[in-house]
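For this view, one protein chain was removed and the others were kept in their places.
What follows is subunit A.
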Amino acid sequence: MLDISDLTIEKAQKLIASKQIKALELTDAYFKRAVKLNPIINSFITITGDAARDQAKKIDDLIANKQPISPLAGIPIGIKDIFSTKGIKTTAASKVLEDYIPPYDATVVTKLKDANAVILGKTNLDAWAHGASGENSDFGAAKNPYDLERVPGGSSSGSASATAANQVLAATSTDTGGSTRQPASFCNVVGLKPTYGRVSRYGTVAMASSLDTMGHITKTIYDNALMLNTTAGYDPMDATSSTKKSEDYTKDIEKVPKGLKLGLPKEYIDGLDDKIKNVITSAAKKLEKLGVKIVEVSLPYTKYGVATYYIIQPAEVSSNLARYDGIRYGNKRDAFGPEAKRRIILGTFTLSAGYYDAYYLKAMKVRRLIRDDFINAFKEVDALICPVSPTLPFKLGEKASDPLSMYLADIYTVNINLAGVPALTVPAGFVDDPSTSSGQVLPVGMQIIGPDFSEKLLYQIGYAYEQETKWYETKPKL
């Protein structure tokens, strides 16, 4: 049988194009692994065997007929179960939508299908993308492949765990307050939160519309850039998508711009857990060795981020979830879980007459200041590097009963969504934790944050660092 353990999109694509393997073989190998590991990791809500095989056969026919194929052709991927997939159940991990089958594809899904990627299944998540652990899924929590007693992070829990466990070569994800970057950090994979408007939101169940971005998770930086090549671009169906032309993100990925200057924001380092701080500072040193200049910068409004985020986000959530009334599709509203109910109530309250000015309007003003923080920082430096999560991957159940501490886990990620700028999570090392029963070390990621539409630069920085460190080669013992 085909050995897929070391594959990346880049490698698999070469094997398919050179006819060393058939797309169907690749799909079958990933399908088997996905099915085999799912009872342990719970990365998938739905696994789509037959449809995936049909798609793979189609690509083999294209190759047999000497048709040109895209870099994603035949690549088995997961789709976070919040992107609408025509004819395939899309649940948002909520009982409300447990039987809902969309009649249309999200734009990202259409683009991936057009690129002939093979959709292997719909990945698990915190219901409605509310959460940072995956435990809010109504279909059971996904597990961290590096330690099955720990969470893979959230809300894109299944996309991160499936990629890390090599059940897929890549998976789509969303990022409203860290939902791509934090699970990528917890699972030693690469996660992109693109610039707001870079990737169409059309067809993805909305969480907080002004913050939602459509990302993806891969093993390597190059693979991540390949995915963005397909998903990025203007979509007339999403009025907030940007008309700015997208780029070839893999082109010149190995080149680091000369005289590059990166900032370490002190608000993200002060008071940080020592073990995580060590990872970030040694990553900074590694980059310095590569000729990058590192300076300290300040983003003074950082501390207001979580408070601002937890006003704006639930307000939009409360409105976006209003359509789930059980009249046209889905189950009745009593099927909402506790976290969704909490956000609906919070948001309804902050938008109410007499409170709007004090909460929502005020938060929108602070949001502007937080964005200004980033704009000002980017006058001094080309990009920022900082931690993704204040903690290591925590144990399942550890924070489940304390929603506030779960919210505070978003401290290093939400500001980026409030500002709308892009950020990339890159694996940055491993830390041992005495409480780890399996004896495995736990992954830690770092974020590279850039100005609007600087995805290409983020990839170049990430690529240079990745070539030096190759943390992606450290696989989970499964």
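We take it that a residue touches a chain if its C-beta (ideal position, glycine included) is under 8 Å from a C-beta of that chain, and two chains touch if they have at least 3 such contacts; residues count from 1.
The definition used in the following text is that contacts and distances are computed from a predicted model.
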The chain missing from this complex carries, among "Molybdate ABC transporter substrate-binding protein", "Aspartyl/glutamyl-tRNA(Asn/Gln) amidotransferase subunit B", "Phosphate transport system, permease protein, PstC-like" or "Sulfate adenylyltransferase subunit 2", the UniProt name "Aspartyl/glutamyl-tRNA(Asn/Gln) amidotransferase subunit B"
Sole touch to the unshown chain from A:102, A:158 or A:387: residue A:102
Which residue, A:171, A:260, A:315 or A:411, contacts the hidden chain when the whole complex is considered?
A:315
Given A:237, A:290, A:307 or A:345, the one touching the chain that is not displayed:
A:237
Can you say which of A:206, A:377 or A:464 touches the chain missing from this structure?
A:206
Answer key for A:69, A:294, A:351 or A:441 versus the chain not shown reads A:351
Take the complete complex as the reference. Which residues in subunit A touch the chain that isn't displayed?
83-84, 90, 92, 97, 100, 102-104, 106, 201-206, 208-210, 236-240, 315-316, 318-319, 321-325, 327-329, 348, 351-353, 356, 360
